[in-house]
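Only one protein chain is missing; all other protein chains are in place.
Going by the order they are written in, the chains are A, B and C; count residues from 1 in each one.
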Amino acid sequence: MKAIVTASTLFNVQFYDLDPMNIVWHGNYAKYFEIGRVALLSKIGYGYNAMKDSGYAWPVIDMHVRYYRPLELGRQVEVVAGIVEWENRLKIDYLLRDPQSGLKITRGHTVHVALDIETKEMQWETPPVLRGKIARWLS
Amino acid sequence: MKAIVTASTLFNVQFYDLDPMNIVWHGNYAKYFEIGRVALLSKIGYGYNAMKDSGYAWPVIDMHVRYYRPLELGRQVEVVAGIVEWENRLKIDYLLRDPQSGLKITRGHTVHVALDIETKEMQWETPPVLRGKIARWLS
Amino acid sequence: MKAIVTASTLFNVQFYDLDPMNIVWHGNYAKYFEIGRVALLSKIGYGYNAMKDSGYAWPVIDMHVRYYRPLELGRQVEVVAGIVEWENRLKIDYLLRDPQSGLKITRGHTVHVALDIETKEMQWETPPVLRGKIARWLS
Partner (left out) sequence: MKAIVTASTLFNVQFYDLDPMNIVWHGNYAKYFEIGRVALLSKIGYGYNAMKDSGYAWPVIDMHVRYYRPLELGRQVEVVAGIVEWENRLKIDYLLRDPQSGLKITRGHTVHVALDIETKEMQWETPPVLRGKIARWLS
């Protein structure tokens, strides 16, 4: 992952995420990506509350998930999230892997665009606030 | 159900609500109750937007679910929701049943208290707005 | 959508699918796609039970979602699902739109590969059972 900054988080597969095949239902991976994204944005000082204070929301406009291996109950999983684009839109890549073997479980990305909370207008350039947060990871 | 007013809604069991036993995961019934509650509150003219306009939120302070029979994929289910208390708090009873045979699937209730959205204070009596909505069903 | 066969289904946005922005949380669209997919596969006579009887499961190996407009509480939505590839893998395209205005809300796809339930082996060609189901829609 050629990311400017990454964050790694561990989580455990819970029973309520399983489907009748006894594996995680494919739609639940959006939650696992979010666990990684929240950790990543907190790391750069731009967590949910900082976002709100900055006057911008960052809705998802695109999501892709590629499933390599299934996940079973009780498995521990590492999610690595990294910022790969930030100039016009925010693109975050995700890798889910087995923390012991390193085996790849899932890959994916989400793309976010800044939305001015007051005017409800999409921003076609990244607002200065996020540029500021990212600056220290660029050098 | 000795309710002042009831509403009946049909829904179908979806794959994403199933667990590894091939039946609906028990936690998902809170969603089915909500489908019934939303229909009921809309019927009396106090749906989500009307609530917000009235200045009150109605958080759940108590929920009970009694499971009689499991639910399998594709089953059509009727949820009947009815207001059974309203003077100090709002209590809604729920019945899930098979619309063909009438067989009982689940029973339960939720209890809600009015919360003033401005002051964040719990109301120990039902605000006039809900009394007004209920009045026409009392006579 | 250049699909061999499509199915259209209506659903309503529920409160439990909303996030703090008062719109549907982006991860919930996988459920809406599934509503469309289930209707589509039932239409060609290859619903969940028929799949199991055929000896194959069809896990999702790829999912993409492109979000054009947000969804608010109570909105009625049409999901159109269509089979666009079937020879080596099953690819289904999805379109969510407003049933009145026709305005596009979301687009996406899922890709599925047949998995022999007995041997747990991925099939690199579509098994005859699905070819049979699709045949009548090809002419």
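Convention: a contact is a pair of C-beta atoms (placed from the backbone, for glycine too) under 8 Å apart; a residue touches a chain by one contact, two chains touch by 3 or more.
Since we're looking at a predicted model, the values are computed, not measured.
Trainee: Pick from B:G27, B:G45, B:P99 or B:G132: which residue touches the chain that isn't shown?
Mentor: Reading the full complex, the residue touching the unseen chain is B:G27.
Trainee: Which of B:G45, B:P59, B:P99 or B:G132 sits in contact with the chain that's absent?
Mentor: The one listed residue touching the chain not shown is B:P59.
Trainee: Pick out the residues on subunit B that sit against the missing chain.
Mentor: 21, 23, 26-28, 30-31, 34, 57, 59-67, 70, 110
Trainee: Under the stated touch rule, tell me which residues of subunit C contact the chain that is not displayed.
Mentor: Residue positions of subunit C that touch the missing chain: 15-16, 18-22, 25, 27.
Trainee: Under the stated touch rule, tell me which residues of subunit A contact the chain that is not displayed.
Mentor: For subunit A, the residues touching the absent chain are 14-16, 30-31, 34-35, 38, 47-49, 73-74.
Operating definition for what follows: only the chains that are shown with their structure count from here on.
Trainee: Averaging over Cα atoms per chain, report the distance between subunit A and subunit C in Å.
Mentor: 24
Trainee: Taking each chain's centre as the mean of its CA atoms, how far is subunit B from subunit C in angstrom?
Mentor: 30
Trainee: Using mean CA coordinates as chain centres, what's the gap between subunit A and subunit B in Å?
Mentor: Each chain's C-alpha centroid was found; their separation is 34 Å.
Trainee: Going by the contact rule already set, what residues in subunit B reach two or more other chains?
Mentor: 15-16
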